[in-house]
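Take a look at the structure below.
Every protein chain but one is kept in place in this view of the complex.
Chain lettering (A and B) follows the sequence in which the chains are written, and residue indices restart at 1 in each chain.
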Amino acid sequence: MIPSSFTYQKVKSVEEAIAALKDSDSKILAGGHSLIPTMKLRLNSPSKLIDIGGISTLKGIKESGNEIVIGAATTHAEISSSKVIQSKLNLFAQTASAIGDIQVRNRGTIGGSLAHADPAADWPAAVLAADATIAVQGSKGSRKIKASEFFQGLFTTALQEGEVITAVHVPILSGKSVYMKFPQPASRYAIVGCAVVKHADGKISIAFTGVSSNAFRDGAAEKAISGKKIDAGSAEAASKVAAEGVHIMSDHYASEKYRKHLAKVYLKRALLAVA
Amino acid sequence: MTATKYIGKSIKRVEDKRFITGKANYTDDIVLPGMTYGAFVRSPYANAKVKKVDISKAKAMPGVVAIYTGADVAAVNGVPCGWQVNFKNGATMKEPKHPLLVADRTRHVGDPVAFVIAESRAEAKDAVEAVAVDYEKLSCVTDPAEAVKPGAPLVHDDVPNNICFDWELGNPKSEVDAAMSKASHITTLEFTNQRLVPNAMEPRSYIGSYDPINDKYTLYTSTQNPHLIRLLMCAFVLGLPEHKVRVVGPDVGGGFGSKIYHYTEEALVTWCSNKIGRPIKWTAERTESFLLDAHGRDHRTKAEMGFDKDGKIVALRVKTHANLGAYLSTFASCVPTYLHGTLLQGLYTTPKINVDVTGVFTHTNAVDAYRGAGRPEATYILERLLDLGALEMGKDPAELRQLNFIPPFDGVKQPGYQTQVALQYDSGNYEGVLKKGLEAFNYKDFRKRQKEAAKSGKILGVGISTYIEACGIAPSAVVGSLGARAGLYEVGQVRVQPTGKVSVYTGSHSHGQGHETTFSQLVADRLGIAMEDVEIIHGDSESVAFGMGTYGSRSLAVGGSAIVKSIDKIIEKGKKIAAHKLEASADDIDFADGRFTIKGTSKSLGFGDIALTAYVPHVYPKDLEPGLDFSSFYDPANFTYPFGCHIAEVEIDKETGKVTLTRFVAVDDVGTVINPMIVEGQIHGGVAQGVGQALFEGTIYDDEGNLTNPSFMDYCMPRADDLPMFETGSQVTPCPHNPIGAKGAGEAGCIGSTPAVVNAVIDALWSAGKKVKDIHMPLTPERVWSALQ
Partner (left out) sequence: MKINVKVNGTAYSHDVEPRTLLVHYLRDTLRLTGTHVGCDTSGCGACTIHLDGKAVKSCTLLAVQADGCEVTTIEGLATNGNLHPLQEGFHQEHGLQCGFCTPGMIMTAADLLKHNPKPSEAEIRHALEGNICRCTGYHNIVKSIQYASEKM
């Protein structure tokens, strides 16, 4: 319940954060809702925390051309209640409101969640399906990572040592989109989370979280449904090929077989919801 | 008697204000001058030899005051078990020592190896990490049915086959076998009644404090029974003189059984406070609560119910392996025996019953009474067998129950009902609650709705459970003959102050039940005074003479009755005082509505006048002592037997297997009700816990003896969005043998609800053509989905 000792530095800029990260065994503290619980159980004992909560440039939601830019330190609650997000990126409003509970959404941030890359977190499915890019900054400068390249494994991302997520860039979604999840009953994390985006050209993007050691786009399912009229039959056909050929997680709440089955059920439901 | 101004009314709780404003006083809220903080080094292994404990590095860490290990407390007794159960052959059950700290061997994950005391919580935690323990890990066993097999790892080397006791109750096996062999249909179930974690929201917390000047100890403890803790700790563990030990149970945040028991940590903080000469606080972290608060249930059972061709039950045969954990908790031995086997008559006229229970040690945390304690397990057996029997025989489950019910009896004009399993029921009207339940649910239309729903692809199910329980625990002589090592009476003192205000001291101990309100209603009405003029005091061994505490739905039936006894004495003495002042005979004085009146006249004196006279005895009967203050012990004549009918409706998501509890009807008969609002609240909470067992909760131990779901992120507690609004109804069949007529309401919800929900799911599956007999609780989506495949 009480973390090991550490030093604490509240930084005013991303540059300051990057400089502070050079000290070994330091960690970025954003909302703290992924990090602090592990520190309380002493599963994680960094020697230094760099609090980026005070960096104003990391906060907020802007519309810029044909994309929405969400600052990394923007909370889930700010995202779900944003008028811009609700009208132009509704998938993100849905996803944000599916995370945790009121209290967690008031503190937890999109950047923090993405950096943590919990295999059962909600955001990864949404950023993948929406073709978002994740802007990061490090001592060698800034770069943008495609969501499809960001999640690399269990709690593993394309972030390099010393890099900080600064923003998430998401193309405005004009068509229908949906995020649906079957929650683990105790933690309410996703056993299966499925994000589906229907684009104007009939193309369908599909991403899953909770199913495998990292969130993924389901190319086979997308191919099966893209360009087709979505109905019970086509959704069923797409679900048949969904979540195949990936490693499926298994735990007390859902065996491999059941989880795979749920992924198919949730894809079907999500597809029908955007039909 | 007095007109009832308060009794039977839903008076808002008088204790609420401190809780809703953040001013309550739980043990962890208390800070004593010079207080230190304790933290434990706990075994990561279920079964291991402790080869070496090196505290040298930890001892040198900042803020560390002292560290104690098993060697330091080797001469101190362990915590005792309060109930002796004998083997069938008459031998005493096995009672291995449960030490305050283990010295050479750990027997479950979390067993304490060292206790670190430091200036702050954080420093204590830091030092815990610096204690180096050298373990030799050994193989372990967690399942009671496995643990009794030859060659299973032993929990205690001197307990062969890990068997604590074997035990039998009811009719001889041969008679039951003979009756069973004549049955035209036998319904059989083999199942696990899974292990549950009580999870009172307030983690256990203790502060031990020693005052060397007066040679006096104080223990603040989150307990359901401070006096019992003092008795057990002083007499059995630490050998301290009881008059030199004060035990205080301040506000307690829920118990559900888990705070009845005397835990090692209580004795340890008390013992250590003398050693270091400073107060010590230890508060469990939730992970520790999961690992160490005594768990509930955990039975492996095979049960068979035989029916004749009409559906009359002819015999019941039950064989259970009860997991006791690694050590015997305070009431561990009586839960699967006298609180379980004795309830297998249920509401039915079953003529032949045999129950056989083996109590088994395993390398797991201790198991003891958890809300309902034995009675939910018994009810689960009966109610599952009845609903399943009805499905198998193609009969209606409500009609099958009706056919088998014991007919109504009030225990006054008609005698109590003698069961085949030792108990004599006090009063009952079982068909009454079933009828009310079926009407409230609109049962007659359900099958039509079920068929309609099926057409649109929905799977609905209904489950019934008609339960009985034994509470108001308990007649001391009876439980004594069955092995209880304590009396189970209660103490109630009523002190009328000179101004007519009343202080009531009760040995019952509220941890959420609303005693301060219910008892005030009772006292105010009986004395004809305002509720505001009554104060209920509980939870402190220095102010309350004695007490056995709150569990087994006993507070009102036993604790309330003790208060009534004292009130009766007050009224009797008041009559003498009034008679003297009014120049009449005491026999001619009536007491009603707070006034002492000469029969047939308007000459009277108020309660306040009499109180003042008792303390200012200028005009006073010669042979009467001054004062108006009585204390009484009430030892009940029998258990009380609440009963009821619970009906659940569920809907199953065909594709995911997820069960939604759509309706829950509970009609409970808990005898006379003082405060319906509080009783309904008790039913709601009990039902939620029972539903929790059916659908959500359960420990998962791995092969290494690790509890793999020791947190709220892993162990699914029912949340607000998991439950519907509950539909409650009531019937009143007063208890004939206590002065209040109350039977008890604390556990009813938890006892009746679990089988109702499981029955509903099984019914739904049968309606969908899947004739499964059982699904392991909790009925998780995956298990239900698998059953649908």
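Just so it is clear, contacts are C-beta pairs under 8 Å (C-beta built on N, C-alpha and C of every residue); 3 or more make two chains touch, one makes a residue touch a chain.
Values in this document were obtained by computation on a predicted structure and should not be read as measured data.
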item	value
Among shown chains, those touching the left-out chain	A, B
Residue touching the undisplayed chain, where the options are A:N106, A:S148 or A:S213	A:N106
Which of B:R246, B:H299, B:R401 or B:H511 contacts the chain that the document leaves out	B:H511
Touching residue (missing chain; options B:I7, B:V50 or B:A122)	B:A122
Residue of B:I7, B:V41, B:A118 or B:V252 touching the missing chain in the full complex	B:V252
Selected from B:A24, B:A545, B:A586 or B:V772 as touching the chain missing from the view	B:A24
Interface with the undisplayed chain - residues on chain A	1-8, 10, 29, 32-33, 36-37, 39-41, 49, 51, 53, 77, 81, 100-104, 106-107, 186-188
For chain B, the residues touching the chain missing from this view	10, 12-13, 16-26, 28-29, 31, 121-122, 199-203, 251-254, 256, 283, 285-287, 511-514, 677-678, 680-682, 684-689, 711-713, 717-721, 723, 725-726, 749
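FYI, only the chains that are shown with their structure count from here on.
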item	value
Geometric centre distance via CA averages, chain B-chain A, whole Å	44
Residues of chain A that touch chain B when the two form their complex	1-2, 4-5, 41-42, 182, 185-187, 252-255, 258, 261-262, 265
Chain B to chain A touching residues, read off their complex	121-122, 125-126, 129, 285, 287, 655-656, 658, 696, 700, 708-709, 712-717, 722, 780-782, 785-786
